[in-house]
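A single protein chain has been omitted; all remaining protein chains appear in their positions.
Each chain carries a letter (A and B) given by its place in the written order, and its residues are counted from 1.
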Amino acid sequence: MRWIWIDRFEQVETGVQAGAVKNVSLAEEHLHDHFADFPLMPPSLMIEGMAQTAGILVGEARGFAEKVILAKIKRARFDRLVRPGETLRYRAEIEQLTDAAASTLGRITVDDELVGEVDLVFSHIDQNISGLEFPQENFVFTEAFMALLNTFRQHGGERIEL
Amino acid sequence: MPALSRQEIFENVKQTLVDALSVEEDEVTEEATLTGDLGAESIDFLDIVFRLEKTFNIKMPQEELIPRDILSNPDYVNDRKLNAAGIAALKQAMPHADLSEFEKDPDIDKISDVFTVGSIVRFVEAKLAEKG
Partner (left out) sequence: MKFVLIDRISELESGKRIVAHKALSLAEEYLQDHFPSFPVLPGVLMLEALVQASAWVVREALDFAPSLVVLKEARNVIYKSFVVPGQVLTIESNCRELTPTESTFLASGTVAGREIVKGRLLLRHLSLAERDPRLTQTDERLRAGQRTLFGLICKPRAVGAAAG
């Protein structure tokens, strides 16, 4: 199982807001444990989808200079169950952004219906050394994430004709 | 924004701490320390500052809250504890905080423990007064 919980960016407004989609599919292994007889998209993985959308937005605003990691879930609320075949839309906006940290607000929708709200705080861990050991290089923004962003930038979501 | 009374500032700070730390309203007294009594972690400090900046429309720069330059100045620090000169400099730089407990064991890693609800309220009051 890959640890990528968004499929595609639909919009990126540097330093302001970003939108990404995630399709929920029975081809995904985790749904068969959550739960075998009634697959549901786990709320914790919807939080991760928002964290990836918002984290890339925050990282991009700072030129990926810092390692941006999820430090606090202020609040994550879910209004209904999400099932296979549904498309999740994550919209994240930057509320505050400083050298040390960032706070983001997020809404999750399915077909324009509000499904959840997720508000997060990210820490720029190079700036907040608190006795933790981690590698020097920016391990957070992996090739997979950068590819998502590059796909958006290069094609802007356009169709490619054969 | 019309001038806020101290009580209004206190109520807003209290609500912010209740929301950010999942504590009960009656735990948020003037003397309660953020770390010791209310269980705040370092990420909570960043969260609380963000919320207060938004609520009161003020800026609360990190270096004004906790003067890292004093805490990392070799003239002021021996073996991760502040010396007399360091403590004097700290008192000047942090007029909003009560450092009397901290003075007994001036361990620079424990600086966050000095923040009480009251010291946060005083800091916000000062910032609002600056704005005029």
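Definition applied: a residue touches a chain if its C-beta (ideal position, glycine included) is under 8 Å from a C-beta of that chain, and two chains touch if they have at least 3 such contacts.
These figures come from a predicted structure and were not determined experimentally.
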| item | value |
| --- | --- |
| Identified contact with the non-displayed chain, of A:40, A:65 or A:114 | A:40 |
| Interface residues of chain B (partner: the chain not displayed) | 20-22, 41, 43-44 |
| Hidden partner chain, residues of chain A it touches | 1-4, 29-31, 33-38, 40, 42-45, 47-48, 51, 69-78, 81, 132, 134-135, 137, 139-140, 142, 144 |
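Keep this in mind: only the chains that are shown with their structure count from here on.
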| item | value |
| --- | --- |
| In the complex with chain A, residue positions of chain B that touch it | 20, 42-44, 46-47, 50, 53-54, 62 |
| Complex contact set, residues of chain A against chain B | 71-72, 74, 95-96, 98, 100-101, 103, 121, 123, 128, 130 |
